[in-house]
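Removed from the display is one protein chain of the complex; every other protein chain stays in position.
As written, the chain order gives the labels A and B, with residue 1 at the start of each chain.
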Amino acid sequence: MNKQLIIIPIVIFSLILLTFFYLLSIERNPSNIPSNLLEKKVPNFESESLLKNYIFDSSKEFNDEITLVNFFATWCKPCKEEHVYIKRFAKEEKIRVIGINYKDSTKKTIKWLGDLGNPYSNVLLDKNGRIAIDWGVYGIPETFIVSSEGIIKYRHAGPITKKIYKKINKIIMEID
Amino acid sequence: MLKNIFIVLISVFLVHISSNISYTIEPDEILNDQKQELRARNISKKIRCVVCQNQSIDESNAPLAKDLRILIKNKIKEGSSDKEIYKFLTDRYGDFILLKPPFKLSTLMLWFMPFVFFIIGILFLFYHNKKSKKFN
Partner (left out) sequence: MAPFLGNFSLWLSLFFGTYQFFISKKNSKLKFINIAAKGLLISSLISFFSLLHCHIVSDFSVLNVFQNSHTTKPLLYKISGVWGNHEGSMLLWILVLTIFNYFIFKLYNEKNSSFISKALETQAFITVGFILFTILTSNPFERLFPIQDNGLGFNPILQDPALAIHPPLLYIGYVGFSAVFSISIATLYNSEKIPWHSYMKPFVLTAWTFLTIGIALGSVWAYYELGWGGWWFWDPVENASFMPWLLGTALLHSLIIVEKRKSLQAWVLLLSILTFLLSVIGTFLVRSGILTSVHTFALDPSRGIYILAFTALLGGYSLILFGSKSKKYFDNSYFSFFSKEGSILINNILMVVVCATVLLGTIYPLIIEAFTNNKISVGEPYYNSTVIPIILPAILIMGIGPILGWGKEDKFKTFQKIIPSIFLTIIMTIIIFFVYQTYTFIGIAGIILAFWIISNNLFLLFKKNKKYSIGMIISHLGIGLLILGITGSSVWQKEKITKMKMGENINIKTYNIIFEKINEIKGPNYLALQGNFLVLDNKKQVVVKLKPENRFYPITNNFTTEASIHTNLFRDLYIVLGDGNPNEGWIVRIYYNPLVIWIWIGAVIIFLGGIIALRVNLKKLKISS
């Protein structure tokens, strides 16, 4: 009876260690939170835009083409560093790129885009951060890929790197 | 006079650099209705600050924590129930944002096992006690 009893803790011990080993061997960031919006429709929201007199209505805007949504701010250093990739998305991939300007000054944003180049067909103004909350954003920058039916297919938290750029390209091709 | 200028400069310096750091629960956040305020605090204590290390949004300095605190208070004022507020947050941030793990199929083991451990312990004690009565 006693011999069998010791097998239980040994088995549990081994399973726990195997789980840890698995987690260590895959590529993961322990502080990353998975997006809860994947395979769901884009959040419903209305917003001001940099374009004059334009009120952006999300229920009408995501139904035609694949869209890349990029949350950014002028006060965010990694946003500046990834900006070159956002521009490449707009130019090379021929998808629509929308920027959401998070808790920022409109004046500063216009200057920033003027200096660095503007890949966005539209820039929405999220002054109080509510739109970001609706998208489950917890840090800037974050980038989403939305299908032509308005379903969120992918989310990357953090700046776009070369690796992520390639990954997103692949995903865009798959959605098409 | 010079001292006042210095104080203003230092506080502007600190506030400017810490412009992304606000301090926990600021006085203008506090709701007038005490019951609602208590409700808001209780909910906030169960919501994780997702950009901090193991803190609730009630305790945290982070801007996102403040935004969520204010959002919760607004929803309470609008008449949402606690359940609706939790659902609003988990719809956007997933279960990760709850400090008290939800009751789901995947967390069945988590909530169930402590109880099971306890029962096994008690059963073992009774077994031991019974055997002792037999022997002594």
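Just so we're on the same page, a residue touches a chain if its C-beta (ideal position, glycine included) is under 8 Å from a C-beta of that chain, and two chains touch if they have at least 3 such contacts.
For clarity, every value in this text was computed on a predicted model and none was experimentally measured.
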Contact set of chain A toward the excluded chain (per top definition): 2-3, 6-7, 9-10, 13-14, 16-17, 19-25, 28, 30-31, 33-34
Contacts from chain B to the absent chain lie at residues 4, 6-8, 10-15, 17-18, 21-28, 30, 46, 48, 53-56, 59, 94-102, 106-107, 109-110, 113-114, 117-118, 121-122, 124-125, 128-129, 131-136
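To be clear about the criterion, only the chains that are shown with their structure count from here on.
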What whole-Å value do you get for the distance between chain A and chain B if each is reduced to the mean of its CA atoms? 25
Would you tell me which residues of chain B are touching chain A in their complex? 20, 50-51, 63-64, 67-68, 71, 90-94, 96
For the chain A and chain B complex, residues of the former touching the latter: 33-37, 43, 75, 103, 128-130, 133-136, 138-139
